[in-house]
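For this depiction, one protein chain was excluded, whereas all remaining protein chains were kept in their positions.
Residue numbering begins at 1 within each chain, and the chains themselves are lettered A, B and C in the order written.
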Amino acid sequence: MANRYSFWSLLRHGLKHHQSWQPAWKSPRPKDRYDVIIVGGGGHGLAAAYYLAREHGVKNIAVLEKGWLGSGNSARNTTIIRSNYLWDESAFLFEHSLKLWEGLSQDLNFNVLFSQRGVMNVGHTLQDMRDIERRVNANLLNGVDAVILTPRQIKERVPLIDIGPGARYPVMGASFQPRGGVARHDAVVWGFARAASDLGVDLIEQCEVHDFIVENGCIKGVNTSQGPILAERVGCSASGHNSVLAATAGIRLPLESHPLQALVSESLKPALDTVVMSNAVHAYISQSDKGEFVIGAGIDGYVGYGQRGSPHVIEHTLSAIVEMFPTLSRVRMNRQWGGIVDVTPDANPIIGKTRVKGLYFNCGWGTGGFKATPGAGHLFAHTIAHDAPHPINAPFSIERFLTGRLVDEHGASAVAH
Amino acid sequence: MFLIYCPYCKATREEEEFHNAGEAFIARPADPEAASDEEWGDYLFMRKNPKGWHWEQWQHAAGCGRVFAVKRHTLSYRIAGSWTLAAGKALFLQEGGV
Amino acid sequence: MSDALFQPYARSPLDPLDLAGQAVRPSPENGAWANEVRLLAYLTLRGDSADPAYARAVRTVCGLSLPDAGRYVSGVAGVLLWRSPNECLLLTSRRQAASLRVALVEAFAGLLAEVVDQSGGLTTVYLAGAEQVTVLRHMGGYDFGSLEPGQAIATVFGKTAAVVMRADAHGVHLIVRRSFAAYLWALLARSARPYAFTVGRLPAAGTDPVLCLQEGATVLDRQDRVAV
Partner (left out) sequence: MSGYRVSRPSQRIDRDQTVRFRFNGRDYSGFAGDTLASALIANGVTLLGRSFKYGRPRGIVGAGPEEPNALVQLEDGARTVPDVKATQIELYPGLSARSCSGWPSLALDLKSLLGRCGRFMPPGFYYKTFMAPVRAWPVYEKIIRKAAGFGTAPTANDPDFYDHLHHHVDVLVVGGGACGLWAALLAGRAGLKTLLVDDQNEAGGWLLSEASARIDGLAAIDWVASRRAELDALPNVAVLTRTTAFAHHDLNLVQAVERLQDHLPAEARRADQPRERLHRIRAGHVILAAGAIERPLVFGNNDLPGVLTAAAAQTYLNRYGVVVGRTILLLTHNDAAYDTARDLALAGSRVTVIDVRQRGAAPARHAAVIAAGATVLTGFGIAEVRGGNRVRAARLVRLDPLSLKATGKGPVLNADCVLSSGGLTATVHLYCHNGGRPLWDEERLSFVAPAGGRDDMCCVGAVAGYWGLGEALRQTHETLGAWLAARGLGAAGQAPQADDIPAAPTRRVFRIPDGRRPGAGAKAFVDFQNDVTAADIHIAVLENYRSVEHVKRYTALGFGTDQGKLSNINGFAIAAEALGKPIASVGTTTYRPAYTPVSFGALAGPHARETFDPERHTAMHARHVAAGAAFERVGQWMRPHYFPRPGEDLHAAVARECLAARQGVAVMDATTLGKIDVKGPDAREFLNRVYSNAWSKLEPGKCRYGLMLDENGMVMDDGVTACLADDHFHMTTTTGGAARVLSWLERWHQTEWPDLKVFFTSTTDHWCTTAVVGPKSRDVLMRLCSDIDFAMDAFKFMDWRDGTVAGLPARVFRISFSGEVAYEINVEASYGDYVWQSVLAAGKDFGITPYGTESMHVLRAEKGFIIVGQDSDGSMTPFDLGMAWAVGMKKPFSFLGRRSLTRSDTVRDDRKQLVGLLTDDPAAVLTEGAQLLSSPQVTIPADMRGHVTSSYFSAYLGRSIALAVVKGGAASGGETVYAWSGGQVTAARIVSSVFVDPQGERQHV
């Protein structure tokens, strides 16, 4: 890498007052034609471009982003990373990703601050505990790390949590994935952008794709706000907006785009060392390295592209947080925001081909695709390069909605993030 | 947070009284057994999910319990109006809805 | 064992809170006070309000015309609240309930209509005091200041829903499901805390069409009223 980052490079550039840094990524003008165009410069799209260039030797790739790189959900998520999914198909998918996370900073030569501080899913009812047993056993047998914690053990790790019997939904136990954690969301985008750019991928910002150019059932390119751009293959990874784009090629997708909100507190001294999620009480919380509590809310029930939801959703979320962490009620919310998540009926993504030859979709990640960023990019790249899915993403085709072979994560582990 | 007019209560109320009940006017195939897997899958799962005007159903869950049609813009969040399902469908068809 | 051995007793949903034991005569310092209107009878009437035969049947039995959306009507039979285009709720006294029910069932014969007894499933909380509207505004987002005598609407209160009807300027009635009554009460008591909330003794019925449905309801005694 021309412009390697290290402690020494910091020293070196520091002596030059940092006036000698190279651009993290280049911003070329779009060419007329590419081998592969990726629509959507979020983490997923950038990762796909990176792996296409790195692992599949594709030379001529562009990522088209309508705003700034990472301006979608990549900028807005609560950064929870885990792979303790129930079904084999999803466990393999997310574990594939988690493994990539584990070497990602080094791979990209960009510290994405991936912090394996563990993810805890708290159970409050007997049925929660049955589900936790089931999931933890399935995880272990799939090679995914998982343990069950007693309320005492939970309290040891999370002193702020109320495990008393007085709670409306007392804590009965939890599943815990030690390898899970959080990462710095923006850094993931920049790291992939930089690495992809370094491999010659053209990253085109402020370039909105209006529609697909399709001839005789084959993709020919895209029309954009910067004019038409031709390509042999187009991969669409435009989280939130996939239905809108698919519709321009006459493709219907099983997606609904909903607002999903999150918020942060003011920055505080370390007080929470793992990620805590509760489905029954509806609360998700972690503390970032900078010190703010990062809290995810529930989904707003309506279709919304406004990147904002309704305030009562935030109020409910905080009432749940205060229920689980009664000591936090004097802590203050600093900022709240929303993203647009496209949700599938079985809460699992679609990564696959469409009936337009050369057009691929990576979508439907709903409330939980940040953790999949490297994995999804990797598998999407494979699918585009081979015009066929990788065995890991083969179950996640659009066809499953026609055959009925859903991979329904709502079932026993309806944990959203 | 929306203010939604319920055509049955004839009143405008806070969003919290309602449940969104998804895209409106998705007709169940008249003879499901005659539908192909593809047609059935389309009916079950595929959604318009437009960025723009959207015909959707809301149920006045905390009020009269009725389901009715709302035409809402999914980007600006503006609401063009609420109608009973029958009246809404007529308008929807008149607009060329399919 | 013969039936004569049994001495059935009824418990209203808020009896476990022993409101009767706590009730005091509210003073003007109490910005808000409330109590349960115990053990009324509740009949849900189902039928299309646009169907004249149905409306006629209701009128014949209850002496009441069907209420308009968001309103109620009252008479000797009790209070008839609009719930939806094909549903009304009749609040009545336990005394009259059985006979009304039989009469309604008869009157509905051949119609697309029915009577469903809900007497075990609902209760009413009476809220009064100078700050009654403020207390409601703490509890829910409906514009309670605009709720006038004659109106009855259903709305959300936190994580439940209830019907609110205003009989007169003195107070409002909240009609709630049995299993949510304790929650609604807790929310109300909590919301009313800043206003010297108390459990108040219910006043004489006066012209309040709900209060007068109670067993042994008495007629208005001005002294019993707290100025609003």
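Just so it is clear, a contact is a pair of C-beta atoms (placed from the backbone, for glycine too) under 8 Å apart; a residue touches a chain by one contact, two chains touch by 3 or more.
Owing to the predicted nature of the structure, the values given are computational and were not obtained by experimental measurement.
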Chains in view that touch the one left out, judged over the entire complex: A, B, C
Residue, one of A:I80, A:V119 or A:V136, that touches the chain absent here: A:V136
Residue among A:N121, A:T224 or A:S310 touching the omitted chain: A:S310
Where the unshown chain meets subunit C, residue by residue: 1-3, 6-13, 16, 39, 44, 46, 86-87, 112, 114, 116-122, 134, 137-143, 145-146, 158-160, 177-180, 182-183, 186-187, 190-191, 193-194, 196
Hidden partner chain, residues of subunit B it touches: 1-3, 19, 21, 28-29, 31-33, 35, 37, 40-41, 44, 57, 59, 61, 65-67, 76-77, 85-86
Missing-partner contacts on subunit A, residue numbers: 5-7, 9-11, 13-14, 17-19, 21-27, 67-69, 71, 75, 88, 92, 103, 105-106, 109-116, 124-127, 130-138, 140-143, 148, 159-160, 168-169, 184, 186-187, 190-191, 205, 265-271, 289-291, 306, 308, 310-311, 314-316, 318-323, 326-337, 345, 400, 402-406, 408, 410-412
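Rule of thumb we're sticking to: only the chains that are shown with their structure count from here on.
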For subunit B paired with subunit C, centre-to-centre distance based on mean C-alpha positions, whole Å: 33
Whole-Å gap separating subunit A and subunit C, where each centre is the average of the chain's CA atoms: 51
Whole-Å gap between the CA centroids of subunit A and subunit B: 30
Multi-partner residues of subunit B (at least 2 other chains): 16
Subunit C residues within the subunit B interface of the complex: 69-70, 83-85, 87, 141-142, 153-156, 161
Sites on subunit B touched by subunit C in the complex: 8-11, 13-14, 16-17, 61-66
Subunit B residues touching subunit A - in the complex, by the definition given at the top: 1-2, 15-16, 19-20, 22-23, 37-38, 40-42, 44-51, 54, 56, 72, 74-77
